[in-house]
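A protein chain is absent from this complex, but the other protein chains hold their places.
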Amino acid sequence: MIDNPALSPAVEARIRESFAAQAMMTSLGARLLEVAHGRVRIEAPILAGSRQQHGFAHAGLAFSIGDSAAGYAALSLMDEAAEVLTVEMKINLLAPASGARLIAAGEVVRPGRRLTVVRAEVTADGTPVALLQGTMIAA
Amino acid sequence: MIDNPALSPAVEARIRESFAAQAMMTSLGARLLEVAHGRVRIEAPILAGSRQQHGFAHAGLAFSIGDSAAGYAALSLMDEAAEVLTVEMKINLLAPASGARLIAAGEVVRPGRRLTVVRAEVTADGTPVALLQGTMIAA
Amino acid sequence: MIDNPALSPAVEARIRESFAAQAMMTSLGARLLEVAHGRVRIEAPILAGSRQQHGFAHAGLAFSIGDSAAGYAALSLMDEAAEVLTVEMKINLLAPASGARLIAAGEVVRPGRRLTVVRAEVTADGTPVALLQGTMIAA
Partner (left out) sequence: MIDNPALSPAVEARIRESFAAQAMMTSLGARLLEVAHGRVRIEAPILAGSRQQHGFAHAGLAFSIGDSAAGYAALSLMDEAAEVLTVEMKINLLAPASGARLIAAGEVVRPGRRLTVVRAEVTADGTPVALLQGTMIAA
């Protein structure tokens, strides 16, 4: 939805540093796959410890990496000094998430000085399993 | 929003068994605080491994226990053979979640044969930090 | 969720004036039932022209008065010069809306200097038909 000029190395470094400081991402085994202008992808294995009662990935895993991917997509367009916080996020579960790993692709729908509208799609081994739409704030 | 007759021991046992099988809850250190008719509370410590980049609880922690509390509240009103799955869930973050532990209180707003509308409030050491509203399905 | 001190006459007048300027509310036959500190109720008849294909009230009617009730509840707690805009709103439909009229009761869940989290319940002749949760911004 937005043009994709090159991301400045400073912004990319800031996002990678912030991601590394998110202990929750480490606990879930998540890693940054791609950091671009208005677009961030995060990958996480479906660890034994990330499952729900039927053996599928817990909705909380899809939410966590979807929320972080969307948040960093927003941060990639914000002022250098900004931090990003989630205002609200809605997730629709599309299918049970089975397989080896989830990938969340977050993108900016509408950038703003304070509020940014974002979206993320989460796939499990390529199958869409969740769709998120929400709002991030520059804090 | 609904009457609260006593929960049958069979239903309570089914919910406790299902919760114990949710590896994600174990990973997050979560435990069932209360299982009642249309109402379930889950508690989780804010583990070092559940934090975001500023040291607060990750939105994914509040979401995970809020979603599970709401899901089991729905399950408490469903047929004996039913399983419960999240259709969709919306979370509004009210304040940064700091302190020792989160408590999610899930409740049924509108029970249904297939679809159940649910709500959950999450507090951090007593302070409201998140509000969830969503839909569960009997699978 | 919040204390309810008396509303200042200036704030109440501002809300009533703003409501009167919302042509959409007039088109729907809506009127203000109650304006209080952090709480506003709006009533609308289910006009022939507000129905969907099965004769029930269109979801857009429940949304419109729920959104406005929640927005004015937020405005009742904002600075005197503020205007209010909807950032986002989620609606769960609980039952088909039949009968003579809808009432939307909006309330503030979490006030803020810029962002306010709100909620609204809509009933049709006393039966709950919709639940809304969203975010308002002081503009």
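Per-chain residue numbering starts at 1, and chain names A, B and C are given in the order in which the chains are listed.
Rule of thumb we're sticking to: contacts are C-beta pairs under 8 Å (C-beta built on N, C-alpha and C of every residue); 3 or more make two chains touch, one makes a residue touch a chain.
All figures in this text were calculated on a predicted structure; none of them were measured in a lab.
Across the entire complex, contacts from the unshown chain go to A, B, C. When the full complex is taken into account, the listed residue touching the unshown chain is C:V87, out of C:V40, C:V87 or C:V122. Here one chain is not drawn; of B:Q22, B:S50, B:S76 or B:T135, the residue touching it is B:T135.
Listed here are the chain A residues that touch the chain not shown: 90, 92, 94-95, 109-110, 117, 119, 128, 131, 133-135. Listed for chain B, the residues touching the missing chain in the whole complex are 87-88, 90, 114-115, 134-135, 137. Although one chain is not drawn, its touching partners on chain C can still be listed: residues 18-19, 21-24, 26-28, 47-54, 58-61, 63-64, 67-68, 83, 85-93, 96.
We adopt the following convention: only the chains that are shown with their structure count from here on.
Centre-to-centre separation of chain A and chain C, using mean CA positions: 33 Å. Centre-to-centre, using mean CA coordinates, chain A is 22 Å away from chain B. Mean C-alpha positions place chain B and chain C at a centre distance of 28 Å.
For chain C, residues that reach two or more other chains under the stated contact definition are 90, 134-135.
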